[in-house]
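All protein chains of the complex are present and in place, except for one that has been dropped.
To keep things simple, chains are lettered A, B, C and D as they appear, and every chain counts its residues starting from 1.
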Amino acid sequence: MCNCQDTLIPQIGVVTDVCRETADVKTYRVEKPGGGKLFEHLPGQCALLSVPGMGEAIFSITSSPTNKNYLEFSIKRCGSITTYLDDELEVGQEIAVRGPYGNHFPVEDKLRGKDVLFIAGGIGLAPMRSVINYMLDKRDQFGSIDIVYGARSREDFVRYQELTEIWPKQPKTKVHLTIDKPQEGWTGNVGFVPAFLKALQFTPDKTVLLCGPPIMIKLCLAALIEMGFKKNQVYTTLELKMKCGIGKCGRCNIGKKYVCKDGPVFTCDELDEMPDEY
Amino acid sequence: MQKIAALMRQKAQELLSSGQVQQVAAWRKGQLAYDNAPAVFTSPEACADLVYDEFCPANLSKYLLAATKKKLKTAVFLKPCDTYGVNQLLKDNRVQREYVYAIGTPCQGMLDIKKIRAHGLKGITRITVSEGVVQVETVYGTQNLPQRDVLLDKCLQCKGNAYMIADTEIGEKLATPEPRGDAFAAVKRIEALPPEERFKFWQQELSKCIRCNACRDICPACSCEQCIFDNPAAPVAGKAFADPVEENMFHLIRAYHVAGRCVGCGECARVCPQGVKLGLLNLKFMKDINTFYGPYQAGSDATTPAPQVTFTQGDVEPSAAGQKGRS
Amino acid sequence: MQKIGVFVCWCGSNIATTVDVAQVVAAVKTIPNVAFAADYKYMCSEGGQELIHKAVQDYQLDRIVVCSCSPRMHEATFRNCAEQVGINPYLVEIANIREQCSWIIKDRAQATAKAIQLAKAAIAKVRFNTPLTPGESKVVKRALVIGGGIAGIQAALDIAEAGYKVDIVERQPAIGGRMAQLDKTFPTLDCSACILTPKMMDAANHPNIKLYTYSEVEAVSGFVGNFEVKIRQKARSVDAKRCTGCGICTEKCPSRKTSSEFELGLKTRGAIYIPFSQALPKVPVIDREHCLKFQTGKCGICSKVCPAECIDYTQQDEIITEHYGAIVAATGFDLLPLDKFGEYGYQDSPDVITSLEFERLTNATGPTEGHLVCPSTGKEPKSVIIVSCVGSRDTSGRGKTYCSKICCMYNAKQAMYIREKYPQIDVTVFYIDVRTPGKAFDEFYRRAVEEFNVHYIKGQVGKVLKDARGGLTVFASDLLSDKHLMLHADMVILATAVKPAAGARKLATMLTASMDNDDFFTEAHPKLRPVESPTAGIFLAGMCQGPKDIPETVSQAGAAAVKVVGLLAKDKLRTNPCVAHCQENICSGCLACEKVCPYGAITAETKTVINLAGVKEQRTVAVVNQTLCQGCGACTVACPAAAMDLKGFSNQEILAEVDALC
Amino acid sequence: MLGEKVTVADKTAAPAPFEPKIVAFCCNWCSYAGADGAGTARKQYPANVKIIRVPCSCRVNPLFILRAFQRGADGVILCGCHPGDCHYMTGNYYTRRRLTLLMSMLNFMGVATERLRVEWVSASEGARFAEIMTSFVEQITALGANVKLRDLRCKK
Partner (left out) sequence: MFKIAKAKWPELWQALAREGQLYLPALVDGKTDFAPWQKDTKVDLLTAVTAKSLKQLFFAQVEPLMHFQTSGKKVAVTPQELPAQPTIAFGVRACDLAGFTILDKVFLKEPVDTFYRARRENCTLIGLACGFPEETCFCQTFNIDAASPAGDIQTWLVWDNLYWESRTGKGQQLTAKLAALLTEATAEDAKLVQAQQTKIRETLSKLPLGRLRFSPELAKHEQEVFNSKVWEKLSATCLSCCGCTYVCPTCHCYDVRDYAGKDGAVERFRCWDSCMNGDFTKMAHGNPRKGQLERFRQRYMHKLVYFPEDYEGTFACVGCGRCLRICPVNLNIVKVAKELEVDLHV
């Protein structure tokens, strides 16, 4: 047995399922090679996946901590590693995983008993899903759940089946979907998330979890403020270049905060206090 | 030099206040006796800080890259040797002539603080130069040094006081330092060594490298949008050596890439924090180019094509180049 | 996930004898991404291709590696095979395990090991291959023939007959070329003018043919299917449209001292002249250098006598720009200047002549109206010596190393008709070898010897001197009897080496067509593509490609014409997709690439690009014209930032091979 | 198989003889065709030579050559059309300059330049191709393994 157990040394996991979500998003299920979960986590936390020879990349864990069998990652193809994953990762492939890293949504305290409003756009659902399923599994600990989710088209929703068939059937849970442009066969809302949000007329007593492309976050936040929400009611999760995952390598800081360690979950008023560099 | 500095300040102020240029690249006084820093001045008032003395070695031509990107007409003070750099950048289309106002600036050779320190001088508080003597005052005492002994190495290979490009000139041209013998003498010394010793020499030299990239970043011939060493898709991407081979490759490839572009300004060797004798690699290529393809001086104009993009039918064969002093 | 299929060919016993194909299959199966591997007797056969098709379908293969013979042999076959099952042809790689493995190695273990490594390299490369699609470019339905000799005329006629427009550019004031200067042609001894003139007429009158005489190609740009050519039509000083060709002007011209080019200096002409009587177009031209009007401002007689009033002293050179889909180079030949061959006395005695000059001297329309006389005396010679290989097959460095091919036959021809017309003249031919392959050629030569008693002496002429009596003394060796000879002759004919016409290299440079060291145009393949230049769209006819006689020239011209017609028959051309491309956000615009591009395919363009920090900016970048680029890759190495890469041979692909082989 | 047996026997007797790794870059039009010619004529040359086909010798970036050495090649040979015969007219003229400078610099750095060779081989010179490769392999075998430019990471 080697004397080195540095946190930078990953565990080996095996891909046990690959699910094509959209044209550029897949969800990978990862377990220990002999079965079982690699590690426990809290909703909102991240893990570093790596393909040896290609390097590591950080992803939020999509599965709920209440899932006791495996971890899931919904990953969108955009850079070199994600492209490689998209092209090459198959069931049975072993990969290196380390984590969990970063903070999490405060499901154990601040969110307890609250009415929660999730706002997600595109791949922004990935970190939300971990929280949603956690809350649904511990349904009695939380108030009402509203999920506002927008995508470019019907084909761009991640986990469409869960969105339309499972979540809406849960108690006090509503899913509000919208797509950017009209599409044949689509009977739901058409339009961008911020406008949809205003139209839905939520009361500002809810706690908001917001994740999506930067411009969507910015506009949704403005809409929420307009609707009477306060910034400290709004949680979001950030993504910056991260390498070590432990707040040392010096990449992902915004001001004194390291996204990989002090984040990725921040409230919007926390973000206001940080330098504008993300 | 003080007179020249005054003329420079005046010129800079004129150019800025008349709106002829939008910014001026020159040097600003530092906090120590020798640490004048390159600086960009944007208002006539700011030019009060403009200095010029024997501690202004930096070649400002590289700042013209940013000036071109920002489309700001920039006046730049250029010592005779610096003008080669500007021409090379113009030739490589990295700088547009319309944004350049080149001001020829006389030089009598710049001083090397490392050489001054090498005389055992520490705690330097003041340095004055007059009549070929450099007086160094320190908290531990004062010492006089012959100016020629503490000139920068690059100044001992001075190409003379002619400006290769200048829209105007400051004052009269000054006599530049006499070059020290054959420019390629050092290359010839290495060439004369047996192959194993040559290898050992370079192994030792290059293993000092810490891959800080200062040599590359100051070089007027290294002006790529993205250096191949920074391109993750390139086979040589890397920022730290992990194997002795890697830093050999870095310097070999860098020298190869600037061969025919290198103007011989000597800045790479000057800025190397580890004192790697980088100039030798570039000089070797220059010597080879001169020998094989006829005299060529990069940067003497902005148009002559580099030797690697031309050829003659009677060029020497590669085997001939490898043969000398085979290992 | 990529799924690569590897197919190992036995090539009957060619590969399988020395390479253990089963072991190759077993070895490649363990490589990641190899989803299928199999061997087969003949991969290129229908069965082999079916095997590929089936494996692609059964295993959803998306890339193919074939371990077989050289890609130069069957790459196209397997690319087509892949395309049939929906795999992009450029996702196919060939590992050459025959020419470069089984055929060069006897040891089975070694050959098998090498085959495995070559397969691994091909697999490593194919992973990085990207689907490539050939581009398309429009074909301009017009051809250009450069040179109006028999080659050019024939090519133009054949193209025109096929229904395409064709232009002939001829440097001289008239078409006809060298053949027009000849008297008779071997081996039939029919009159050259009699067979050429009708062709000239056909060309001049053909509705699809346009003649640009007294014109030269000034610049060529563009590429196969669409060349843009600038033609300089030199000022004739005669309005060709109104001129009736009456010739009064040429008769009245007071300047008579200029030596006639057509008559090779054996005769003079006026400053306004028609080069020869059957010239087409029959329009005179003013040689301004020798014209009194142009030189002194006085004269103007031609203008006064011209009934059609078509003399125009103010005419200017005209630049015509025209587009062509294909170009035929038919620039013909010159004779080697003899200034380095003083021993033959060509410079010293007017009675030492070249064989071409002899053609003029025996031609009924020539300077002596066909009477063979010594130029020095005007008297009929009593003895004529013909020297072959003057400057041909020369290893001294003064002449040409090649055989000029036509001399042996015209030596016999010329000897024969001297003996036929003037049986009293003694004719001796000095030769090194007599080479007469060709239909009825050797018979022709034997007739010269046997019927016409021409003396053939195997030997070399060492010196020709004027003798005191005004004749010539010829010093020679007779190799067969090993004797030195000293002979008297009244006339010596030098069978002078041919060389490509002056200016051919300049033209080749404009056409970006390659040339050999003797300035003959190089063919794309010496055997299989003999009428094409390696540069697409450039075809070759006649002497400009190498020494040849009239029938060969005519057949090559015809072949070139067919190639041209084949090209012009297409509306669009598929272009080679393995071309350079520039990653604009990395390109610094230094344009080192542009300087090394032999095809002018790279240009600088000022563009808005998103730089590496993700910010839009305007700057100069290199842009590759995908149609012009031929894919050599010179630019990729000139680029220090590796912004320039070559499709099909990308940095990544080649490095993957390097890594796999090391 | 027989070949394998011999290898096994050798191993027990003495360390395996040095088998140099040779990478040959060959231009498609002349040298690669020349190599094919060698094969067609059944001219034997050592199996150590592995050919990488490039369109033209001018496609070979000095980086490729350095990479080959770095990854463990003991010798690299670059073959192109004879100067003047380049399919692309001028390609090999640039190759010649590039490689001349590279060779000279490698020599200057004390790296055995015998390990890098440039040869012009036409399509018709199959026999010569085999001769060149044979002599190059002999030369590299005599020199022994290349250590100077080799990257030793992952060398376990």
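Just so it is clear, contacts are C-beta pairs under 8 Å (C-beta built on N, C-alpha and C of every residue); 3 or more make two chains touch, one makes a residue touch a chain.
A quick note: this is a predicted structure, and the numbers were derived from the prediction, not measured.
S.K.: So which of the visible chains would the left-out chain be touching?
M.R.: Every shown chain touched by the left-out chain: A, B, C, D.
S.K.: For the chain not shown, which residue from A:9, A:199 or A:215 touches it across the whole complex?
M.R.: Residue touching the chain left out of view: A:9.
S.K.: Tell me which of B:32, B:162, B:185 or B:320 is the one touching the absent chain.
M.R.: In the complete complex, the chain left out is touched by residue B:32.
S.K.: Hey, which chain D residues sit against the chain that's not shown?
M.R.: Given the touch definition above, chain D has residues 71-72, 153-156 touching the missing chain.
S.K.: In the whole complex, what residues of chain A lie against the chain that is missing from view?
M.R.: Residues touching the hidden chain, for chain A, are 2-10, 12, 50, 52-56, 78-80, 82, 90, 92-96, 239-241, 243-244, 246, 248-256, 273, 275-278.
S.K.: Residues of chain B in contact with the chain that isn't shown?
M.R.: 30-33, 35-40, 58, 62-63, 66, 118, 122-125, 138-140, 210-214, 216-218, 226, 230, 232, 238-242, 267, 270-271, 273-275
The definition used in the following text is that only the chains that are shown with their structure count from here on.
S.K.: When the contacting C-beta pairs are counted for A-C and for B-C, which pair yields the higher total?
M.R.: More contacting C-beta pairs are found at B-C.
S.K.: Please report how many Å separate the Cα centroid of chain A from that of chain B, as a whole number.
M.R.: The mean C-alpha positions of chain A and chain B differ by 51 Å.
S.K.: What is the distance, in whole Å, between the centres of chain C and chain D, each centre taken as the mean of its C-alpha atoms?
M.R.: So the centre of chain C lies 34 Å away from the centre of chain D.
S.K.: Do you know which chain C residues sit against two or more other chains?
M.R.: 596, 638, 651, 655
S.K.: By the touch rule stated above, which residues of chain B touch at least two different other chains?
M.R.: In chain B, residues 235, 308-309 touch at least two other chains, as defined above.
S.K.: Which chain B residues qualify as touching chain C in the complex?
M.R.: Spelled out, the residues of chain B in touch with chain C are 69, 91-94, 223-228, 231, 233-235, 257-258, 305-306, 308-310.
S.K.: List the residues on chain C that touch chain D in their complex, please.
M.R.: Going by the criterion above, the answer is residues 20, 70-73, 96, 98-101, 103-114, 117-118, 121, 512, 514, 516-517, 522, 534, 578, 596, 598, 630-634, 636-638, 646, 649, 651, 654-655, 657-659, 661-662.
S.K.: Provide the residue numbers of chain A that touch chain C in the complex, in ascending order.
M.R.: Result: residues 87-90 of chain A touch chain C.
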